[in-house]
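Only a portion of the chains appears, each positioned as in the full assembly.
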Amino acid sequence: MYFASLSALWHMDGHGFYVWLSYAVTFLPVAIMLWLPIRRQRQHWQWIAAEQRRIDSRRAEAPGE
Amino acid sequence: MALLTANNVAIERGGRRLLSGLRLSVESGDIWQLVGANGVGKTSLLRALAGVAKLGVSGQIKRDQPRLYLGDAHALKKNLSALDNLRCHPACDIHASDEAIFSALASLHLAGYEERPVGSLSAGQQRRVALTRLLLSQAPLWLLDEPFTALDVSGCDWLDAQIRSHVSAGGAVVYTSHQSSRFGALQQDIDLVHHVC
Amino acid sequence: MGSPPWFFRFSGAVVRWLLPLTIGLLLLGAAWGLLVAPPDFRQGNSYRIIYVHVPAAVVALAGYYVMAFAGAVSLIWRIKMADVTMRAVAPVGAVLTAVALVTGAIWGKPTWGTWWVWDARITSMLILLFLYLGVIALFEAYENKTAAARACAVLSLVGTVNIPIIYKSVDWWYALHQPASIKFTGESAIDSSMLHPLLLMIGAFYCLFALTVLLNMRAELVWNHREASWLKQMVRNV
Amino acid sequence: MSADIPLLSIREAFSRQFMRHFKALMGSPTDMANPLLFFFMVVTLFPMGLGPNPERLSVMAPGLLWVVALLSSLMVSSKLFGSDFEDGSLEQLAVAPYPLAILVMGEVSAHWLGTGLLLAVVSPLFGVMLGLPAHGLDVLFYSLVLGTVCLTLIGAIGSALTVSIRRGGLLMSLLVIPLNVPVLIFGNTAVSEAVSGGNPSTWLALLGGFAMGSLALVPIAISAALRVSLDN
């Protein structure tokens, strides 16, 4: 590692604020960008599964149909 | 009780005098139909009676303040839903709760269309949304310009019944239509041909 | 190939190894850039922003061409999957462009003493952001989503024809008016100890791009085909 | 039958018109972002035209930002009552049992909120991009909050007149330019003063006074203009 200590890493000779801020504004949107479609797909998936179960149970109730 | 009296009314439009010498007294319980060929001045007269147009109108028109006017244009914002359009109607004469609006829309067969943008409804459905105001407003005097346009048979029947029950509750209706005498003995006609200049 | 069930299965397999790979590469690159690489002799530590700034900018640019290509395919061959691709690329591209702009602005403060300069590259990037946002806004504004995809395809094709012209013209504009006080381009002699983490990070961002686009497409497909039997079958089997 | 009809309070009638217009304007978050992006792009156009020289841009920044505010307010207000006129909403407003001026103000306020105030809120960002010194940003914001009130109201008169009179374009601009000039000068001077270390409060006060005056008088003018348009 280049930096001698954690506080030096944090401080970065006075540029720490800028560097850490830019990494934050990069990785936060990236994380959201990854998480949103995963969540959306999971929700759709669950909706379809619930629909399936509803249809299945209705079939089970009325077998003669 | 006269809800509207017009005396010696004359109407001018686009620099030409259309009608003159018009007298009309609308009592509670009346249904008046304005009759006449295309372009004779029915719409112009109705706008004058409603108080929308003033500049070309001479003579006296006395009316009770609350009246419901429904013109060619429906005053519906195309990108708002039917619900929003009725909740915030520009005439500000609707005091109903959301449930009341929902059930009024349902009685016009618009259940399921309440939240869709009005612009994505069919012509007849848009007119039905506009007509829903008849159920929600409490104005005693209705001024309706060709209200049967674009409605299907069941829609016309609904409107017919609505007008009948309105006048039997003491209201009054002035309307225009090219179909003659829907309301038989209940209605009176003014044929504008007799007033053309 | 290109059929939704096939794509769904294939992309599922890809995502399964691309997701850990991308996260790993991103973390590795970030750690290398932040912790290991030496500081720049002129800019000091602030130059470490390069490891997020440049990859975001490079991939954002490439993204527009991917989108426009998908648009062309959708218009010419009427392939539904191309619509879905276009729809999936636009937000990713917009976010990456915004990231490049914001990190660039943050970088500008310690180096130039100002948040913003109307430099040629910066200005082009801003216009690219506008182009992306235009596509997104247009898609959202249409009610009929098939029509929306087609409209966006037209727009992104027009944009593609125009982009090289925009870039060239912005370059000329800057060259003509370039103020003497700020010197920005030309110091690309970068030491390999700094270059390697940068290349790694660019690779990581390409993976990220592919991954997010695939994820967006999968989410969209699941919804579009919620009535389809192959999807129901798949749900049942899980 | 007519005696027992409940009336809305004036306030509620106002707020309904407000909601109607606000919802129509801001159907979705994307729509909400549109005016913002629009301002952003118009701001971008000026450096493209005038060159990227930061010193020159920062000297001109107050004036440029204010002219942009005025232009974009002009562009968005020009059709303010257009759709109301076409779709019949204006007829209905005119027969409503409330003062037309009040109802119309509901609409105008929604319009201001969605465009003018929004512009003021994001203006510091534009200020930074054009190199406006940091100590001028807050005055830019305040001056635009007050200033867009005036611009929107005056624009609304113009729109009400052009809705009615087909050939009224000339009349409108003759009316609107002179009325907008003081706004531009007050606002622009306030910001310039703040940048050069002077005291902007006099100019902000003038702007506030102008806004108050417009709020009192303009609604009447608008409703008169709209009534004329209905008779045309």
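As written, the chains take the letters A, B, C and D, and residue 1 is the first residue of each chain.
Everything that follows uses one rule, which is that contacts are C-beta pairs under 8 Å (C-beta built on N, C-alpha and C of every residue); 3 or more make two chains touch, one makes a residue touch a chain.
Here the structure is a predicted model, which means the values were calculated and not measured.
Each chain type appears once in the view; in the entire file the copy numbers are A x1, B x2, C x1, D x2.
By definition in this document, only the chains that are shown with their structure count from here on.
Chain A and chain B have centres, each the mean of its CA atoms, that are 55 Å apart.
If you average the Cα atoms of chain A and of chain D, the two centres end up 41 Å apart.
Chain centres here are Cα means. That of chain B falls 35 Å from that of chain D. For chain D, no residue reaches two or more other chains under the stated contact definition. By the touch criterion stated above, chain B contacts chain D in their complex at residues 3, 28, 47, 50-56, 64-67, 69, 71-80, 84-85, 87-93, 95, 138-140, 169-171. Residue ranges of chain D in contact with chain B, taken from their complex: 1-2, 5-6, 8, 13, 16-17, 19-20, 23-24, 27, 83-84, 86-98, 103, 227-228, 230-232.
Contact residues on chain C toward chain D in their complex (touch as defined above): 114-119, 123, 126-127, 130, 133, 136-137, 140-141, 173-174, 176-179, 181-182.
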